[in-house]
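Below is one structure, written out as structure tokens; the observations come after it.
Missing here: one protein chain of the complex. Every other protein chain is in place.
After this line comes subunit A, so read on.
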């Protein structure tokens, strides 16, 4: 396998061998009413000028806390309890708040994770960039304005001049992230901390932005401390890798070495779980459990066998037929004027019973709208959707309820789609109650059965969403969807918000349930790596149209359309050889 290396080349000053950033035995704790809970436990790492170092780990591993400790931006009650953070030889933990202000921005830049929440919604973009420059330089008036435009142009906003007066909500996620990168680099800091700078973005946008960030930091000789949960991304973008687990560093060294030959069991699991394109099916070992995808790494040939059998057995008639479906939105622009947006344009496909189909595309491609149309949450503009041989458009009353019982959704955000005031048992029982199924006792029994199906202990029914992890919540969302014994699950980015390991578990669970309950899945996702693992058929959508539709293998091994090829190429770490299998 050839390696396409696009990472930054370090511009090392041969005379300067002092590390830029040196963290020594750092410990960070969060004060709670039960005492101090440690989040970072004895972390040491060294970053030299011009280098890029990535900290990898799942959520809760302490990677973000470590990064935030460097510029003293710990959330809530967090504080450094021991250790040193030496920046150019100066201990940052000993600085006064005033001294720290002078380090932030000008010496150490910061690019945060979520572009949606990291710009103040009430100030325009120009103002927010300007104040960053103003805080760290003597530029004022016209010079300041000129520099603001320059910074935004460097960050890749070519029409910066016209957009200064616009507000964050008028920018797309990718553009906001460019603004944040611009702010982070505006004062040419020696060190840039990039905390999951692209996790919230589509793969293609992610690639553009990271390429751009790579170019900028290389040109300025900026060192980068890169925080990510994505191993492929880390390997592609950083020469040094630090793997964190439960607040400790379990492994560190050059990226490629770690990927090729992970030593620590946790790293091995992480490498194995990375749903990269490189984890080809050929490399996978065979397992007894047909549905096990992740437990020992890679996809299973057993899974493929199963798919093959399923294909043979599959009924010729489609369970869901989508025919020439279009959806037109009218968007009010100004006053009484409207513009029209064709979100879905003449889309046709079919889904056979017991199979998994995936619709992939970037945000704005119309994939979620298709899901809403099938779920009857939006009305069709034109076309026809048939479910089990019946036209579902315009179903009302009882008929619609019946349809809803058979087609259930699972949504992306496991934090937002569960009612925080409802305990788990009530949440799962709610659809049963809504459809007036069974007595109170029968519903109770069904809740326990469902919890068992999604591998959660029975006691979970008395707990509340806030007490559960993201993975557990998504299991509950699945249990709720299964409560009515549906035929079809529409999974709208159902695993996108989860860590790789948890993602693996949920995909495992879904595959098991599919065999057990003969479910049909429609996956809506932007993540091609996930598609490869679970889908039988793939539709690739772009700008409201299906540009390519074929079996998963065909799409991945022999993509016909340029757009599909582009999507495949944009997957981070797609060309790396992953070891530890």
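Points worth noting:
Going forward, a contact is a pair of C-beta atoms (placed from the backbone, for glycine too) under 8 Å apart; a residue touches a chain by one contact, two chains touch by 3 or more; residues count from 1.
Heads up, the rule we're going with is that contacts and distances are computed from a predicted model.
Matching "ABC transporter permease", "Carbon-monoxide dehydrogenase large subunit", "Twin-arginine translocation pathway signal protein" or "Transcriptional regulator" against the UniProt entry of the left-out chain gives the name "ABC transporter permease". Among the residues A:35, A:89 or A:121, only A:121 touches the chain that is left out of the figure. Note that of A:54, A:80, A:132 or A:570, the residue touching the chain absent from this view is A:132. Shown as candidates are A:71, A:234 or A:497; the residue that touches the absent chain is A:71. Summarising the interface, subunit A meets the missing chain with residues 71, 73, 75-76, 97, 101-106, 109-110, 112-114, 117-124, 131-132, 135-136, 167, 169-170, 180, 183-184, 187, 331-332, 334-336.
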